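Left out: one protein chain. Kept in place: all the others.
And then subunit A:
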Amino acid sequence: MRYGAFAEAERLEGVLGDPGDPASVFSTAACADLDDADGFPTDVCAVLDGFDLARLYVPAEFGGGLVDYQDAVQTMRMVSRRDVTVAVAHGKTYLGAVSAWVGASREQAEKVGALVRSGLPISWALTEQAHGSDLLAGGVTATRTGSGYRLDGEKWLINNATRGGAVCVLARTDEAGGPRGFSVFMVEKAKLDPATHSPVPKQRTHGIRGADISGISFSGATIGADDLIGREGTGLESVLKGLQLTRTLCCALSLGAGDHALGIATRFAAGRRLYGRGLTELPAARHRLATAFADHLLAEAVSVVGSRSIQALTGEMSVVAAVVKYLVPTRTEGMIASLRKLVGARSLLRDVLEDGAFGKVERDHRIVSLFDGNTLVNLNGLVNLFPILLRTADNATAPDTDGIRAAATVTEPLAPMQHKRLSLLPRKGSSFLLALPAAVAEVEALAADDDALAPLATAARALRTALDGVYAAVRELPAVPVNVPTTSFVVAQRLAACLGGAALLQLWLRTRADALAETGPSTPLWRDGVWPTLALDRLLASVGTPTPAPQAHYDTAYDVLTAQVGSGRLTSLFDHRLAEATR
């Protein structure tokens, strides 16, 4: 079936052309050369500016073209599937502006919207060299003056800090600090006295080498009172809410990297012959590809439901974002590492296979699990939610079934985004978790009439048992949030797997009828519960409760994968023709 969120992506593909065509500005060859030179992708970004990609960074209510967040994800995925570096370099502006979408007055948000639409790159300056991810330890200060504020201190490892025309800065406005001691400022460099700020040099990196990973130092920089986003003291709140959006959108980078790596490996396997035998004649090689595809479909399903949840289950994004940002990058890292073993020596060679893109995509993608809240930060975020998730499960709080349906039915139009509905806490728990028993029962009822669904029913039951195990484990954990014990992180990993599994089951349940009605190359994945059974196999294996899917399901996945790659379609649950499509 087709997925409506690909409409903009398809237009962008038409503009960018076949990445295998060396004459194209955004070709694999050009990106490899830039990477060799640690060069910023200036020309490619100019093409994206020509497409006015930045209109997708500005919500429609503030003057932009961002209506559905899922569209931004799938469009950015097209950038990332060509080069993660470019996606990081260009997409950063959404992160720079997001504090305004969640925390500013309408007038101020519209002003920031106009800045973004003007093509100005905006960066998001949260971290500092001495404090890492500990935002409340930040030492950059904004001190009140008669007419505004005075900024002092240094932000470091900031994407686009040097190239950006504006920097959204988290600064301490109360000497004592604390959760109300920080505020966010939109600092336009052109309005500053040049003597009061200076760039901290770009760091050379092992991945996303062309990106401007640098810093900025302020020394008595004077900014106006109207540069404060929202009210004083709301900095942490707006950053945490903004992160709920950006962490979910990060899945676009992983999906694109996964598409790229899976495409290279599949083409390589199809063409590789040794001693008169093709690599794909080896069952182990086919199984490795099919397993990687299962991981990729798992990541895609979680991303689709996660990005639709932004509008469908807005108040639950604190838990959904943490799950997406934990699961999708880590699964994709694992998938690429596994494919590297198939590609073998060529994954390390610069000039032999597709301009050395396999090695590059693996290096580039490593950033995704590190930035915007690394894996441990996201797991810690889930640990913080243990009390409310357990309480709502024990109270049998009713899940938001309308929200689930909207998030998981991809043919259903989404309600307009209401940023004010973002909440630091999922007050009524996680609907996906609360609705899991009902979803499992639904699968069991379908399986009672259709033997082909028996493996999915088995996997769904195993998922429910795993979730019961998570609740039992949370009860056993000491209630000591000061020093989070290692066991809590392990339980959080299992919880994330359960929530991801619950979300993807919903996607299959709510969308399968439409998927089966509109046939295409991806249809076999939707029949007999093939893809959810495979995805649950991968998830359950990762949390120590293996529930293997039938080999026939892996064979089906392999056939769809080779058909999609062979015809220039996206490696996906959906049918989406790429610029290089042959038929």
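In the analysis below, contacts are C-beta pairs under 8 Å (C-beta built on N, C-alpha and C of every residue); 3 or more make two chains touch, one makes a residue touch a chain; residues count from 1.
Heads up, the rule we're going with is that contacts and distances are computed from a predicted model.
Hidden from the displayed complex is a chain whose UniProt protein name, among "Electron transfer flavoprotein subunit beta", "FtsX-like permease family protein", "Tripartite tricarboxylate transporter TctB family protein" or "Acyl carrier protein", is "Acyl carrier protein". When the omitted chain is restored, the residue from A:G381, A:P399, A:P455 or A:G501 that touches it is A:G381. Between the chain not shown and the residues A:A114, A:L348, A:L370 or A:L425, the one that touches is A:L425.
When the missing chain is restored to the complex, the residue among A:T93, A:T127 or A:T234 that touches it is A:T234. Within subunit A, the residues in touch with the undisplayed chain are 136, 178-180, 231, 233-234, 236-237, 240, 381, 384-385, 387-388, 391, 423-425, 427, 478-483.
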